[in-house]
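Quick one: this structure, given as structure tokens, is what I'll be asking you about.
One chain of protein is taken out of this complex; the other chains stay put.
Right after this comes chain A.
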Amino acid sequence: MAAVLESLLREEVSVAAAVRWIARSAQSSEDDPGEVAALSSLRPLRKEFVPFLLNFLREQSSRVLPQGPPTPAKAPGSSAALPGRPGGPPRGGRGARSQLFPPTESSSAAAAEAPSARGGRRRGPGPGRERGGRGPGGLEEGVGGESQPWAGGRRPRGSGSPGSPSLARCDPPNLSNLEEFPPVGSVPPGPAGTKPSRRINPTPVSEERSLSKPKTCFTSPPINCVPSSQPSVLDTSPWGHGLPPGCRSLQEEREMLRKERSKQLQQSPTPTCPTSESGSPLPSRTGNLTAEPADPARVSSRQRLELIALIYSSCIAENLVPNLFLELFFVLQLLTARRMVTTKDSDLEPTPGAPDSLESPLFQSVHDCVFFAVQVLEHQFQVLSYLDKGTLKLLAENERLLCFSPALQGRLRAAYEGSVAKVSLAMPPSAQAVSFQPETDNRANFSSDRAFHTFKKQRDVFFEVLREWEDRHEEPGWDFEKGLGSRIRAMMGQLSAACSHSHFVRLFQKQLLQMCQSPGGPGGTVLGEAPDVLSMLGADKLGRLRRLQERLVAPQSSGGPCPPPTFPGCQGFFRDFILSASSFQFNQHLMDSLSLKIRELNSLALPQPEPSDEDGESDVDWQGERRQFAMVLLSLRLLAKFLGFVAFLPYRGPEPPPTRELQDSILALRSQVPPALDVRALLQQGLRARRAVLTVPWLVEFLSLADHIVPLLDYYRSVFTVLLHLHRSLVLSKESEGEMCFLNKLLLLAVLGWLFQIPTVPEDLFFLEEGQLDALEVDTVASDHGLDGMPVVDQHLLYTCCPYIGELRKLLASWVSGSSGRSGGFVRKITPTTTTTGLGAQPPRATQGLQAQLAQAFFHNQPPSLRRTVEFVAERIGSNCVKHIKATLVADLVRQAESLLQEQLLTQGQDGGDPAQLLEILCSQLCPHGAQALTRGREFCQKKSPGAIRALLPEETPAAVLSSAENIAVGLATEKACAWLSANITALIRREVKAAVSRTLRAQGPEAAARGERRGCSRACEHHAPLPSHLISEIKDVLSLAVGPRDPEEGVSPDHLEQLLGQLGQTLQCRQFLCPPAEQHLAKCSVDLASLLVADHIPVLGPPAPRGLERGQARRLLHVLLSLWKDDFQVPVPLQLLLSPRNVGLLADTRPREWDLLLFLLRELVEKGLMGRTEIEACLGSLRDAQWPKDFSEELATLFHLFLAEPHMPEPQLRACELVQTNRGTVVAQS
């Protein structure tokens, strides 16, 4: 590999040819025969070139990048993910930042480089640490790079053996990158059995480190080179053996070179420690790691750097690197390198102009790094120009960049000023609950009452758990499982019926989408949710404060440029819920539901291209189209992530299978399990329809949660192969007809690049699959105008989907904050946000008859908003039509059914016969009327659609267009409505009539009859009458006074009694606040009151001491009561209680007994028709059965005779016999 690079450096091979050579296996006619010859001998190494190059750069830079966030890289061949290496270092659980990358290993290869200074330092961390502390070491370090830019590793490398103290001292301490500073090319050429050990160096603590801005001070680990770490398994390639030794591996080459040089060096030893420690002073007071100024004049070997930058950039441009943004991150790290951690011998100054071998350090100073970085950035300007405004500003303001390439700075500045998009943080999720929808949530949707009520409770428990999580999940020490686990499982345990599971899953999924869809704005309509009323009210500005707060508390880092898949924010709740629920049924239902929703959204018809002439309108419309696309895309990603999570949950573990045998048996098992969702078919479909920009991002989310085995399964391997092919094909510089839009490509490159860095995706996958790529050609010509060709992705969406791109900005920002003396930026201008879009043509649709074709054609030349409007109106009017028919025609039929039923009941007696039979009779009479529905439906659509279209289309729409649109809308609406009605009207009528029948039959029951007709209060009533509750309470007080016990001074004034009865009259006449139970109690209390009056038991207040009422007063009050009973009460008054033994017994206590009031009352009752004579007789008769004192019995008998002596009025409607039987106070309706 090194040979290739060397031949490039020697200019034997042109860069273009080399890149062609790397990118394609076949030779191209453009290639120079000489170059071909030079490269053909190296052919077997072709695929190893890129990893080699990347590793080479990382390695070379490792001395420069001790600080700053890491540039992770996944090396192919780091065998941790592969079986067969029992000694391989364990990989931790998912989620940990460091586990993205192959753990560093010390191996025989590393041992082979032991003579190098770095090797020595690594092995001897002790001295390094000491020097890393605050003290002279720091100074010396600060100076070294500047004063002796050529202080390469030559001499110390040659000068010592491993562990030599002089070496350790020579190599200034690398303060912070120890842990992430991996050994060079960990792959041993020797036997695979060498036990690798993870080098763990304690992180040195120094003031510099602790105070430097980026707290995560890591550097870029190199990419390991060849996947030959497992020769027995993977090294089956034909070139794995029998190659010239020099080509065998980088390590061997390097080792040989080193040996040579160390021999030279040992002959001329120099002082091990640099003497130039007194150089420029460090601003150590601030504790900041001040950057060394970079000077273009001091770049060491321009030509070589330019060449490598060109090769590197070409590899990036051709997508030969796994992750575009990772490389950009790396380049920016080089740009912002603060100082060289360097050895400071000045021997072996390279001859300028003669690019020497690779062994001479590529970056000999910060100047070199910056030069290289700027070179690469120049090549990558196009990508840079699409970055967010903040990043562009930081780049354009970077003084190093200005210094090294004013031209690039100028372009960046122009790009910044031209940049219109701004990237804002996502809106805080709204914790609104999923609303109750009667159509899907009411009793009719459940198998039983029990299931319905269980679900009711579950909904509440779910939200209770959610609220508790919201309140507490940030508390230290709070644990989801401990806090909520048992409650969740108890709730899941109640979901017995399958139907309940689907209800719950629907709720769960809706809530998930509602809470976790990150971007804000009233875009929720895509998913059928009503737009937030808050934003309609304009109250959203009130939420700004909250958003600002959100922004302030938001974590500053998303975890490096390649964070592992995580469940941020509310997503964590849903993940933990699934885990805690640990319910197989729930997971299955959830997968079904997620899959369905994914399919549905994935195939959703999304924006059609717009004719490009109407730019003003299209602009407005495109905002909506983009927003809709973004909503769908983000929903899909969320759903797919959870689908991936649940689908691979049973297989996921922190580590891959330990042995090859085990892996094989797992593979055999897994390969027969059908995938949860046929993502391959969807991917192919998406590519064919040129909707990769929609399909791939969610597919990546899905795959990112796969377990270690998944990429090895044939099915998924083929998916990865397609993705790799796609990745390779997304060359950003290609801009031709039918190409994907730039930002679309960038999004795909970003997500794919991220996927290739996921721990579970084998490191070698990216570089190994190449062979198969050639064979695979995805047919994308089928459709020229899919989503891919439309500018559906904007910067906001790119950053929302790939927040890790923001790491670039953070890196640059940390440079700014770290570098001192900076004034404000150069730009203060705020550019209003607008978007301009390119437009394509419209895809032809499947033909559906001539009219459909015509309609299609009509829409073709109209703005898509017109089509959407028409479709929308048709959809709504059609649906409203059905509702209208339900409310009018069906409701009429139901009324007819009710009256028919009433007749039936009258003719056939109360029970009316068998309800099922009744229903059949009614339906056979009524269902034929359903035919009217179609006519009426047509009328409705005809009447309603044109108005809606007119209201929704612009005023200026030409008349012909308008009337066509109206006609199409009428047609579509009618079609929709009639299709539904003709299929369902009979069933609908049946259902409604059935409900009416059971309602009527229920209402026929005895209680209903007693309810009777109720009068309301009069029209003029102003509802000022006393409240019933107040009256009951007042009467109760009187009763309690009368019954006692009472204090001597307590009593009731006659006026108060009269007033009370007056109020009772008013209340009974108003009725506004009266409910039947209250009226019943009032009736009963009034009877009790009457009995107390009759028995003279009301203690009257006033001088002298309490006494009974005047006889006349009592009579007056009884009169009032009688008239209330007769005229005002609308409930039955239990008048027979007047003659109950208890009330009559009150008389027994009074002496002398006064019977005249009772007799008066009885006569009045009969007179007013309140009670029948026979009824009273029956009551009196039964009174005689009770146990009374003898004298009382006699008086009672006298009363009986007196009453009987009255003239008799016939009352045939009263069934005396019944009254006699039920002596327990039958409530008799007032006649």
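Heads up, the rule we're going with is that a residue touches a chain if its C-beta (ideal position, glycine included) is under 8 Å from a C-beta of that chain, and two chains touch if they have at least 3 such contacts; residues count from 1.
Please note the rule applied: contacts and distances are computed from a predicted model.
Assuming one chain is omitted from the figure, identify its UniProt name from "Integrator complex subunit 11", "glutathione transferase", "Proteasome subunit beta" or "CDAN1-interacting nuclease 1".
According to UniProt, the chain not displayed is called "CDAN1-interacting nuclease 1".
Return the single residue from A:Gln303, A:Ser435 or A:Ser1053 that touches the missing chain.
That would be A:Ser435, which touches the missing chain.
Looking at the whole complex, which of A:Ala444, A:Val673, A:Ala931 or A:Ala1197 touches the chain that is not displayed?
The one listed residue touching the chain not shown is A:Ala444.
Out of A:Arg58, A:Arg459, A:Arg575 or A:His708, which is the one that touches the chain we can't see?
A:Arg459
Just to verify: which one of A:Ala933, A:Leu953 or A:Ile1032 makes contact with the chain not shown?
Residue touching the absent chain, from the options given: A:Ile1032.
Can you name the residues of chain A that touch the chain not displayed here?
Residues touching the hidden chain, for chain A, are 432-433, 435-436, 438, 441-444, 452-453, 455-456, 459-460, 462-464, 467, 533-534, 536-539, 542, 545, 1023, 1027-1029, 1032-1033, 1036-1037, 1039-1041, 1043-1045, 1047, 1072-1073, 1075, 1077-1078, 1081, 1084-1085, 1134, 1137, 1140-1143, 1145, 1149, 1186-1187, 1224-1225.
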